[in-house]
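Provided herewith is a single structure, encoded as structure tokens, for subsequent inquiry.
For this view, one protein chain was removed and the others were kept in their places.
Chain IDs A and B follow the sequence of writing; residue 1 opens each chain.
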Amino acid sequence: MKLSGIVIIGAGPAGIRAAQTLVAYGLQPCLIDESLRGGGQIYRRQPENFKRSAKALYGFEASKAQAVHATLDRLQADIDYRPQTLVWNAEAQSLDTLHDGVADQLPYTHLIVATGATDRILPVPGWTLPGVYSLGAAQIALKFQGCAIGERVVFAGSGPLLYLVAYQYAKAGAKVAAVLDSSPLSAQTRALPALLGQPATLAKGLYYRGWLTAHGVPVHQGVHLQSIQGEQRVRSVRWRQGEQERTLDCDAVAFAHALRSETQLADLLGCAFSWSDLNRAWLPTRDTSGRSSVEGVYLAGDGAGIMGADAAEMAGELAALTLLSDTGHQVDAARSTALQHRLDAIHRFRHGLETAFPFPEDWAANAPDTLTVCRCEEVSAGEIRQTVEQGHWEINRVKAMCRVGMGRCQGRMCGMAATEIVAHASGRDIASVGRLRGQAPIKPIPFGVEVDQ
Amino acid sequence: MSLPIEVEAVVIGGGIVGASAALFLAKSGRRVVLLERDFFGAHSSGVNYGGVRRQGRPLSQLPLSQRAHAIWGDLTNLIGIDGEYLRSGHLKLARSDKDMAALAAYEQASRGFGLDLQLLDREQLRARFPWAGDVAVGASLCADDGHANPRIVSPAFAHAARRAGADVYEQAAVSEVSHDGHAFTVRAAGGQTFRAPWLLNCAGAWAAALAEQFGEPVPMRSGHPAMLVTEPLPMFMDVSTGVEGGGIYARQVARGNCVLGGGQGFALDPATARPGQAAILDILRNAVELYPPLAGAQAIRTWSGTEGYLPDREPVLGVSSTQPGLLHGFGFAGSGFQIGPAAGEALAQIVCTGAPSIRLDAFSIQRFQPISQPALPTAPPATAAPAHAENVIPLFRGRSQP
Partner (left out) sequence: MALLKRLAEHDREVLPFTLDGQPATGLQGDTLLTAVLTRADALRGSDFSAEPRAGFCLMGACQDCWVKLGDGRRVRACATLLEAGHCVSREPGRTL
């Protein structure tokens, strides 16, 4: 097995398939992952002493999850696998890592960046209260810890994950008080033709939806979530549907509007970014074979645009095949082409999802001045608007002036929302407001860190 | 192409030096245009450490720095915001007897300039600043030095200049500068053209090109000090600190974050920079011995900027040696934040009265030229033919160890 100088960042479905492909061609990559046991988020593995079956955890995706996990387990003998390791900085040919309090540098010749995604958050008044979590968090609580986020949970926001997590909670015996979808039913009806492009995925979505209704879970559409109320923790939610305003008692809320890509390392690596209307975000540019704009750096999975777990597996394999071909190996070109075709089909399906679960473009206009947008720095929508009134409109400039995005999370939770408010307040096109610059460390690192010499 | 707008002075560079020059010119009733390539105070003036400090400067800078101290004392009146400016004191730590001796020598040499330095031995240091690490054997305290928030202070100078009547432009890179024997013509990216007898080159790390264009090249190089900020921490540091002989300097802001500097970064492109990996790790490993309460704290962000350094680490400030009407104010070697407003004021004084109130000989651009070069008159020509001046040998001021 040849020590290769190839490093894969992220052991989710994309990273694992990339590693598997490289090993199949006789190379030994290094696979770095921040989490405890790999698998990414959607296929996150439960702790070793947990006993639930894959079916209980992953439902219809059980066999895919098991296959990904089994692949990682098998690969460990053939690769340099580094779990619980954070890549906090990247320069040309060198990564900065942190593992168990020790900082180290890892040289590389080629890189596959498979950093995945987080929930995409449009804040709502009260969202910092204990008991409020993202949809992904609610799913992790259940899948990874066997817990519900509360006794009476309201699910809100939009996107396929909304229905999936609500369904998983109800099936696991949690009380789901309501599902509040910001998308109107008409949007989902309109999207049906495009969604038929991936019939199995569509069928699953309809199944979750139907199951919830059949089991008495109230599902409301075209909902505008107005606030989450409570003093020290969640007590109720208030929402509006058309002309009607409703209040619902609950002790936990999970919400999000689809996902956002983790692009900080691609940024630090100097990758070129371009605006994606579909993702409503700046993303590192990726050609149809998985190459970034930087020679030797490849991008795979949700970290370069949200496409889902199936696409991530394909993109990981494709990026590895491209890397192999670029470095002079004979690869199965037909396989690369087949993967590209399947990814194209999924891309078309994603457009359908965007139609079914449209981004609420009126969010910024409706956000009250008192809304906390940046939860790390406690910066309100009103303060952001004031900064725009003073003449600032470029997002990094707005950050410098009012501190939005300056906290520990580096704008992961608030960056999109802040950009929406700036665009709306300044009258500028959303893309022209720019994107928050990546800065090392991409996650907090401690003083007194030991250094591996 | 639009007709040139006639003004008295064009200032190139919207950092703290250029913006304060524009502000003081506007307050004196002069028609002034300020042109900034990016956003006001977005570069070195906005991303520096934030120290507002006289202590440690070469003696040659102390008169100007002392004048700046008075300007800072009136900051809110001048720019409309307090800029988080605090006269917290500046505590310069010594890690060895040799370093302590250097601090004592500086204290002696700088007497009479108004710094009122107090030397603290190990016991006094521990008594007053118990959070300082054991590695410090003593310190020198300048009680009236302090720190501010450069991100908001520097742009505020430009906004104050606008309120005082200056025409200020952002996103207005200068594409061409020329002189026809009477006045400068300056063309900006947006298509506007300006014509003025005075041109102030306050373009920071990018000012050397303009100096070279007018026949007075300077050996300026770019540097990129590495900066780091922590998460909010319980308040423990009530002064801004530095270290004799170099090292990691730190200050804690009211929100609790500690800002630290030390080491170097590298340029990503001519206008942006990042800290180097080694510099970041260096700060993380070595800051705790100087500032023990940082143990266990998290660093959440690092950044760098682009500073201009001349070989003697003094700025170029004052009249051009080749072109009447051209003034320079650049190359502050990472120490321009505190002194910047006085530098800008001095340039404004040259325009308004012909000379600065504080002598700028030590910062003359002439020091980079062969001794035989003749000096030229300061002011732009009133008639077509410039007056002929005599040979002048530049004077070199002595200075103490920084």
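Just so we're on the same page, a contact is a pair of C-beta atoms (placed from the backbone, for glycine too) under 8 Å apart; a residue touches a chain by one contact, two chains touch by 3 or more.
Because the structure is a prediction, the values reported are computed rather than measured.
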(message) Can you tell me which of A:Ser4, A:Thr21, A:Thr118 or A:Ser292 touches the chain that was removed from the display?
(response) A:Thr118
(request) Just the residue numbers, please: which parts of chain A touch the chain that's not shown? (result) 34-36, 41, 46-52, 56, 101, 118-119, 127-134, 136-137, 140-142, 144-151, 172-174, 232-233, 251-252, 262, 375-378, 407-409, 412-413, 443-444, 446
(message) Please output the residues of chain B touching the missing chain, sorted low to high.
(response) 231-232, 234, 254-256, 295-298
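One rule holds in what follows: only the chains that are shown with their structure count from here on.
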(message) Counting only Cα atoms for the centres, state how far chain A is from chain B in Å.
(response) 43
(message) Touching residues of chain A toward chain B in the complex: what are they?
(response) 89, 91, 94, 96, 103, 105, 268, 270, 390, 392, 394, 397, 400-401, 406-408, 410, 439-441, 444-451
(message) Could you list, by residue number, the parts of chain B that touch chain A in their complex?
(response) 39, 42, 46, 151-152, 155, 159, 230-231, 268, 274-277, 280-281, 284-285, 287-288, 294-303
